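The structure under discussion is supplied below as structure tokens; questions concerning it will follow.
After this line comes subunit A, so read on.
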Amino acid sequence: MSSIRWLLTFILLIVGVSVQNSDAAGPLNVYVVNYPLKYFAERIGGDHVRVKFPVAADVDPAYWNPDLADIAAYQQADLILLNGAGYAKWVANVSLPRSKIVDTSRKFKNRYIYTEEVATHSHGAAGEHAHEALAFTTWLDLEFAAQQAGAIAAALSRKRPELRNSFQSNLEALVTDLKGLDRDIQTMVSKNPAIPLIVSHPVYDYFTKRYGLNVVSVHWEPDEVLHNRQLRELKGILQQHPAKWLIWEGPPIPASVAKLKTLGIDSLVFDPCGNVPDSGDFMTVMRHNVEDLRRAFSVTQ
Partner candidate 1 sequence: MLDSFYIAWKYIQYNRIKTAVLVACITLISFLPFALQLLLHESERQLMSRAVETPLVVGKKGSSLDLVMNTLYFGDDVPELLTMAASDRIADTDLSLPIPMYVRFKTRGNPIVGTTLDYFEFRGSKMARGRQMAVLGDCVLGARVAESLDLKPGDSLVSSPESLFDLAGVYPLKMKVAGVLQKSHTPDDRAVFVDLKTAWVIQGLGHGHQDVTQLKDPTLVLKRTESNVAATAKLFHYTEITEKNMASFHFHGNLSAYPISAIIAVPYDAKSGTILRGRYLSKNETQQIAKPEEVIDGLLQNIFRIKNVLDAVIAMVTLATVLAVILVFALSLRLRQREIQTIFKIGCSRMTTAKLIAAEIVIIIFSSAVLCSVLMVVVRSVANDLVRMLFIK
Partner candidate 2 sequence: MIAISNLKFSYRIGNFTLHIPEFSVDKHEKIAVIGPSGTGKTTLLNLIAGIIVPSRGSIRINHTSVDQLNDAQRRQFRITHIGFVFQDFELLDYLNVYDNILHPCRITKALQLDPAVRQRARMLAQEMGIGDKLKRQASDLSQGERQRAAICRALLPRPGLILADEATGNLDPENKTRILDLLFRAVEEHDTTLLAVTHDHELLKRFDRIVDFKEFRD
């Protein structure tokens, strides 16, 4: 019996050493361009990744501009996870090693949404338009989010093939959570699919398309008091689109909420979660979003 114990101890030691050796190379240094990718990478990679997201919490990552030190840090990463669909404009103007770049939405690029909200420009009568018109919050379509997570898992596995099983297992758990939430949203929306909604910013294109929502977008900031021009604009919208709910991307100031209330419109918050939340994580924020959204779909029109 004692010899079996020794043998088992020896085997465990060997396994322990080899596990250690697989990490002897250190965790992968992963740089991302938004918070959802950070969350996905950390869920899938666990201790085998060190995910860096250098954007300050109060800055919109889509419009963030890195300095030279930040760019150098991205260049030195083992992996650079991009969202794709034109997210993070700065990427177009910097030099990054293509071998380390992972465009997480590449597999569904033929399903990108082109928004007509932004005015483009061209040179001459027949010149080509600039590519400013892509919607980029792809992760709000939870099916796309799962695909982006899949792309991350594949990239991590290519870098660390010996940890493929671990990454796959973590991916499955994440996808289960995402699909679960996706089903919840589908169920919720099915109760009242055509309900008219207004969104404060054109950032919900993928969400609205995925769940077939009836949405009109304005360009309002949650931290600014609504002024009369905006209310006039809203009244004009309401004539064709009698919404009872306005979805803010962040907590609106009470004064704006009150003004909307006078027009019979309630406010709810759906945080796109592009940056790190003050509390919780991506899933908790999305669940909270869904719960808040449920208020719009549970009221019978």
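Annotations
In this text, contacts are C-beta pairs under 8 Å (C-beta built on N, C-alpha and C of every residue); 3 or more make two chains touch, one makes a residue touch a chain; residues count from 1.
How were these picked? Simply put, all candidates are chains of the complex that A comes from, given by their letters.
Predicted model, so just to flag it, every value in this text is computed and none were measured.
Picking from 1 or 2, the partner of subunit A by touch in this complex is candidate 1. Against candidate 1, in their complex, subunit A makes its touches with residues 65, 68, 71-72, 75, 89, 92-99, 116, 119-125, 127-132.
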